[in-house]
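And now, chain A:
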Amino acid sequence: MSRATLLRGGRIVDPSQDLDAVADLLIEEGKVAAVGVRVDIGTRDDVDVVDCARLVVSPGFIDVHCHLREPGREDVETIASGARAAAAGGFTAVCAMPNTNPVTDNQAAVGFIVRQATRAGAARVYPIGAISVGQLGEALAEIGEMVGAGAVAVSDDGKPVASAHLMRTALEYARTFGIPVADHCEEPTLAKGGAMNEGVVSARLGLKGIPSEAEEIMAIRDILLARRTGGHVHLCHMSTRGSVELIRWGKERDIAVTAEVCPHHISLTEDEVEGYETNAKMNPPLRTASDVEALQQAVRDGTIDVIATDHAPHHYDEKEREFADAPNGIVGFETALAVNVTWLVARGIIDVPMLVEKMSCAPARVFKLPGGSLRRGALADVTVFDPDAEWVVEPTRFRSKGRNTPYAGKRLRGRVHLTFVDGRVIHRLSE
Partner candidate 1 sequence: MSAVPTPLGKDLLGLEPLTGEQITLILDTAEPFKEISERAIKKVPTLRGATIVNLFFEASTRTRISFEFAEKRLSADTVNVASSGSSVQKGETLVDTARNLEAMRIDMVVIRHGASGAAQFLAERIESNVINAGDGTHEHPTQGLLDLLTLRDHFGKIAGLKVCIVGDVLHSRVARSNLWGLKKLGAEVGVCGPRSLLPNAIDDLDVVVFEHIEDAIGWADALNILRLQLERMTAGYIPSLREYNRVFGVSRERLDRAERNVLILHPGPMNRGVEIDSDVADGPFSVILDQVTNGVAVRMAVLYLLSGGKPELAEAAKGGGSR
Partner candidate 2 sequence: MPPKQSTVLDARAVDRTLRRMADEIVEFNDGTDDLILVGIQRRGVQLAARLVSNIAERERATVPIGALDITLYRDDLQTVGPRPVVGPTSIPVDIDGRRVVIVDDVLYTGRTVRAALDELADFGRPKRIALAVLIDRGGRELPIQPDVVGKRVECAPGQRVDVLVEELDERDAVILSDREETA
């Protein structure tokens, strides 16, 4: 157990308690011991005092969607390197998608991830199990066993669940265990061979495009199936205006649908692909300014519940290829806060409390995870960040093994200073 820590004079933002005030926060024995305008520690010498003036102190960020590549591609990321990178991004917990090699579709595989995460000793890692065995879209995986071993959700992410029947049964079956079924919405025949958004840029560059409808068709399918089954569907990385409208439709009817958006989809458009830039290639792709605007508004009005990173590291050599052959995905842990602050908070679309809600409280609530609150007695998973600090993104300084980001060289605002898990510092900003 670590020493006690007093975070002094920071702006404590905790939407779970409707708290947004300059105050002190005392961490003791891995829990939040006290929050108050002036927490008195008397003459204790076993307390580390951290001056948090002008910094925000919030419940630790939770990322419900990331790819840690282990087992199978440890050359590109491991659970340990990913957990450290997450910590650097202010994340105290992340949920790891199962499209590893082999696929995480059984209790032994889930247990492996839990053990590796414990050894890493950085951000918490909760495994997400596969929906289908091998993510082949045919037979259901042993969801009950996986949940027993620690899985917090199921998903075939990386791939869509092409069969509506399988999606339906997964929603019904998962209901027993109270976990969400997270779907990567992509109609395979429409999206096949596509490398970027279908539109005027793809027409000019001569690249096959993925139309918005490929996502929207599956989104509404999943929403309707959630209605039929009473199960909880979580829609991954939403990217279009149309999807937002459909989610709103579903929520108006009290259907159990939750949705996530990634920082890149509320900040960048398909124009980033100019020059065949493979670090702007991901799935779903970057779309138009209209889509970006709709997603930003959806974050603000709650249609989008959480912001998740879809952190997807790739090897330099793999991205150093002809555009159509390059793999999809960008890293996201270490730029997420800054992108969200720069494009949402700094532009007045949301305020800091809403940002914390989207990055911490809501993820905890939607995926029923511990954290997301700084109530007295809560786990001391805390993030301390400077919402005003400007910095330039240098991928070579990432803790992640992946360097594939479209934000390289960009000047962003918002920087993590400290990350605590169980009251222990797992990341400290070094210049």
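If you want to know what made the cut, all candidates are chains of the complex that A comes from, given by their letters.
The definition used in the following text is that contacts are C-beta pairs under 8 Å (C-beta built on N, C-alpha and C of every residue); 3 or more make two chains touch, one makes a residue touch a chain; residues count from 1.
Computed from a predicted structure; not experimentally measured.
For chain A, the touching candidate in this complex, among 1 or 2, is 1.
Only residues 198-200, 202-209, 211, 275-276, 317, 320-325 of chain A touch candidate 1 when the two sit together in their complex.
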